[in-house]
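After the structure tokens below, expect a handful of questions from me.
Every protein chain but one is kept in place in this view of the complex.
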Amino acid sequence: MNSEKVTKRILFIASFILIILISGIVLTLISGAFPVFEKYGFSFIYSDKWDPTEGKEQYGALTYIVGTVITSLLALIICIPFAFSTSLFIGEYYKGTLVAKIIGTLIDLLAGVPSIVYGLWGFYYLRPLLFNLGENTQGYGIFTSSIVLAIMIIPYATSISTEIISLVPNHLKEAAYSLGATRLEVITNVTIPVARSGIIASYILALGRALGETMAVTMLIGNSNLMPKGIFSLGNTMASVIANQFGEASGLKLSSLIAIGLLLFVVTGFINGIGKLIIKKFA
Amino acid sequence: MSNLEIKKTVLKVEDFYVSYDSDKNAVSNVNVDIKRNQITAIMGPSGCGKSSLLRAFNRMHELYPQITTEGNIYLNDVNIASLSTTDLRRKIGMVFQSPNPFPSMSIYDNVIAGYKLNGIRQKKSERDEIVEKSLNDVALWSEVKDSLHKRGNFLSGGQQQRLCIARTVAMKPDVILLDEPTSALDPIATLKIEELLVTLKKDYSIVIVTHNMAQAARLSDNSMFMYLGELVEHGKTKDMFTKPTDKRTEEYLMGKFG
Partner (left out) sequence: MSKTLKLEILQATGNQKKRYIKNKIFQIFVVVFAIIATTPVFFILFELIKKGIKQINFDFFTKVAPDSFEAMMAVSSGKGIPGGILNGIGGTLIMVTVASIVAIPLGLLIGIFLYENGKSRYANIVRDVSDILQGAPSIVLGIISYIWIVKNVTHGFSALAGSMALAIMMLPLIIRSTEETFKMIPNSIKEAGLALGIPYHKILLKILIPTGLSGLLTGILLAISRVIGETAPLMLTALGNPTLSFNLNKPVDAVPLLIWQFYNDPNLVDLVWSSSLFLVFLVLVLNLISKRIISKRK
């Protein structure tokens, strides 16, 4: 039937637009970054020199790569005990109850708070707290950012793992209970092994989210172009250096920032891809 | 075949095959004449191909590109493959296993959906007439006449199924196909639908797929027994049930396999 063919064609064209879009994105990033890779080759990735002064311009992404990796991993580590407990709370211990629903809703709310609001809250409330701990100048730094980032990714780390945990078949757990196992033992020996890939996928996806986070980190990390020495140093992430320095950038600096954008895109795409792959295999 | 006999046949199935993935035949070498204004039951154990055959009658299998057919089916001597699917499906309507009134439409709009959504322009009075007649034909009118513009989700399963039948008869088809129409319904609703089908046969030719032998025996004038894709036996229901000619038919009727 004619109208069916036309409709199918329109649908196909729409889908193809998506393909064109992403190809355009990748090509644009690559061509924008090209001057930098032409000049430095792959050493761009492991050079930590970042000097925009005219005459002796030098750019290298390592500082920001390290900053990104440290903040994100640290955030994940901080987040896991909380996310894990919440998943168990909602999916196992209090599954189906009103309390679980409330906790679940509150966690969802965390996901709705815009990143800049997290940054503000981190800036005005967490920072002084950390400053009092006396570690560094005014409480900025990697550690502060990681804490806020950890809070931001809790909903992502909880959502899938909660679902997977709650889907662990009852009959498996009942078999263990009937042998006299305690709840903890059932969780350790039945629930977690069964849900393991889903839980891990959840954390990987949360990591992916953390890697790309910009505003909150930008406001708390200190905008330093030097390689961080420890978790209390100031630093910068790939996302935050772009946010901070894209404004008036041009020429090689602009290309460097675009190159960092490309790196960020590839890394997040890769991490998210792994997470989704694990879920697919599991399901 | 004399003219009289041809007119008695509404659907003629000739050397018909249906296959999935061109490997296995879901339906093999079916030859049968479906009689006009009578109820023909297609029965057999699960997987025997009865639904696949039924769906070939209104070319619903074309939804799934991996399904192919061979052979011919004639509706009133016209090859169904030569008709557009729109035309074909106005002449051959289908009722499904679980009642499926369109959830976003009112009862009125459901009955008239075949016209409205096909872009057929009608005056409101024409539509009102069609809706009333169709709902009357399925014995639903008095139950819903005051709620025509409400959605049908308050109706019971049996009523919803009758609504679906009304939607089909509104198009005044030649043939109505039913694919296990009562298997999702309770016994009382089932009986009502069966009574309905008996009254409908004076205006329509009915082909019903059923896995319920007793239903086939109650309802149908003619029966077809299928097993593993083959049309094992067919004929007048009375004859088939009392004197089946094939051993497999006999075993099926005795409940030897489900």
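Chains: A and B, in written order; residue numbering restarts at 1 for each.
FYI, a contact is a pair of C-beta atoms (placed from the backbone, for glycine too) under 8 Å apart; a residue touches a chain by one contact, two chains touch by 3 or more.
These numbers come from a predicted model, not from an experiment.
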item: Contacts of the hidden chain among displayed chains; value: A, B
item: Selected residue (touches chain absent from view) among B:25, B:85 or B:147; value: B:85
item: Which residue of A:149, A:176 or A:201 touches the chain not shown here; value: A:176
item: Chain not shown: contacting residue from A:10, A:77, A:167 or A:226; value: A:10
item: Chain B residues that touch the omitted chain in the full complex; value: 58, 60, 63, 85-90, 93-94, 96-98, 100, 102-105, 113-114, 117-119, 164, 167-168, 171
item: Where the missing chain touches chain A, by residue; value: 1, 3-4, 6-8, 10-12, 14-15, 17-19, 21-22, 24-25, 28-29, 32, 81-86, 88-90, 93, 103, 106-110, 112-121, 123-125, 151, 154, 158, 172, 175-176, 179-185, 187, 189-190, 193, 208-209, 211-215, 218-219, 239, 242-243, 246-247, 257-258, 261, 264-265, 268-269, 272-273, 276
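Here, only the chains that are shown with their structure count from here on.
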item: Interchain centroid distance [CA atoms averaged], chain A/chain B, Å; value: 55
